[in-house]
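Rather than the whole complex, this shows some of its chains in their spots.
The letters A and B name the chains in turn, as written, and every chain counts its residues from 1.
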Amino acid sequence: MPTFVDLLEYIGTFAFAISGIRLACQKDFDIFGAYVVGLATAIGGGTIRDLLLGTTPFWMLQSSYMIWSGIALLFVYLFRKHLIKLNNTFFIFDTIGLALFTVVGIEKTLNMSEDYPFWVAIIMGTITGAAGGVIRDIFINEIPLIFRKEIYALACIIGGVTYYISQLLFDNLIVVQIISSASIFLTRVIAVKYEIGLPHIKGEEHE
Amino acid sequence: MPTFVDLLEYIGTFAFAISGIRLACQKDFDIFGAYVVGLATAIGGGTIRDLLLGTTPFWMLQSSYMIWSGIALLFVYLFRKHLIKLNNTFFIFDTIGLALFTVVGIEKTLNMSEDYPFWVAIIMGTITGAAGGVIRDIFINEIPLIFRKEIYALACIIGGVTYYISQLLFDNLIVVQIISSASIFLTRVIAVKYEIGLPHIKGEEHE
C-alpha cells in the first residue's frame, strides 16, 4: 500500500505531467510528443539530480511515474474543454509537487554515502523541483518560464535553507519535512497571490 | 573485420549524421557546427542511454563514430547539389539506423548487471533510436520534429514490444533481432508512405 508521502508524490507527478502535456498540446504536439513532454516535466528534475549524484535514475526502478504520466495524458484528453476552470487546483497540486520533490531531493542527497555539504543538498533539492520545468520549456522551444517570471526555484532554495535550520532545532524528521515543505508551498502561493517577482537587471544597452 | 551488424551500425551513424549536418547547413552553421550537430544526432541517443545506465558512453571506447560523422560531413560537402535526389535513400538508411540502434539499446540494457525490467529496456531502446534527433532539433533551435509529426519513436516502442514477445516465442537471438528490427523498419516505412500520424489533442483554449 502506498504511504502518504507516496500519494503526495503521485499528485506531484500528475500535476507536473499535466503542465507539460497542456503546453505541448498548445504547441500542436501529437499525443506521443505530449506524453514525452509531460513525463520529462515530471521526472526530468529528479533524473538530472540522480545523474549528478551518480545513482540510478529513480524512475528506472519503479514504473509508477510512467503510469501517472499516462493517466495525466488521458485526463487532459478527457477534460480538455474544462481544464482552464481547474487552473487553481492544478496550481495547488503543482506547488505540492514542487515542495515535496524538493524535500525528496534534499534527503536523497544527504543519504548518499559521499557526505556532501548541505549546500549541495539544497541545490539538488532545487534541481529536483525546478529542472523538469526547464526541460519542458526547452522541448517546446520557449525560454524557461522560471528564469523570467514568478518565484519558483527560489522557493526551493528557501525551503532548503528552512530544512537546514529546522533540523538544527528539531530532532523529529517528520517535523523538519513538514516545516520545509510548508515554507516552499507558502513562499510560492504568497508570491503568486501578491504577484511578487524577482528584480531584473536593466540598463545595459543591447549589443 | 567489421561484422554485418557493425556495417549496419555504420550505415545508421552515417545516415543520422547526414540528417543533422543537412539541417545545420540550412541554418547556416559553419562546418564545425554542422559536424557537431551531425555527431550529436548520431551518438546523442546512445550517450543519454549510457548515462542513464551508468556506463561509459559507447563512442568514448571506439573512434569509428567520430570518423563516420566526419565522412558524412565530407559527403554533404561534395554532393550538396545532389542530396535532395537521394532523399529516399537517406530515408531508408535512417530507418535502418533507427531499427538497429533501438535493438542495440534494448540488448545493452538487458545485458547490464542491474537486471532492469523489460519496460526499462524498451525505453532505453527508444532513447537510443530517437533522442539523437531531439538533441539535433534543440541545437538548431526548432521544436523536436518527432514530437509533432510522423511515427518515429512509437516505432521504437513497437519494436521493443515485438522484441519482448519474440523472445518468448523463439530461442534464437538472431531471429528475435531480425523480427524486432523489421517491425520498426516496417512501421516507419508504412507510416510515412500512407502518411499515418498520431492524433493531436485540441480543444483547450490557449491561455
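The definition used in the following text is that contacts are C-beta pairs under 8 Å (C-beta built on N, C-alpha and C of every residue); 3 or more make two chains touch, one makes a residue touch a chain.
Only a predicted model underlies this, so the values are computations on that prediction, with no experimental measurement involved.
Total copies of the shared sequence across the full complex, per this structure file: 3, with 2 shown.
Here, only the chains that are shown with their structure count from here on.
Between the CA-based centres of chain A and chain B the separation comes to 30 Å, rounded to the whole angstrom. Interface of chain A with chain B (complex): residues 21-22, 24-34, 36-37, 47, 51, 54, 56-57, 60, 63, 66, 76-77, 80-81, 83-84, 138-141. Within the complex formed with chain A, the chain B residues making contact are 51-52, 54, 114, 116-117, 119-120, 123, 134, 138, 141-144, 146-149, 153-154, 197-207.
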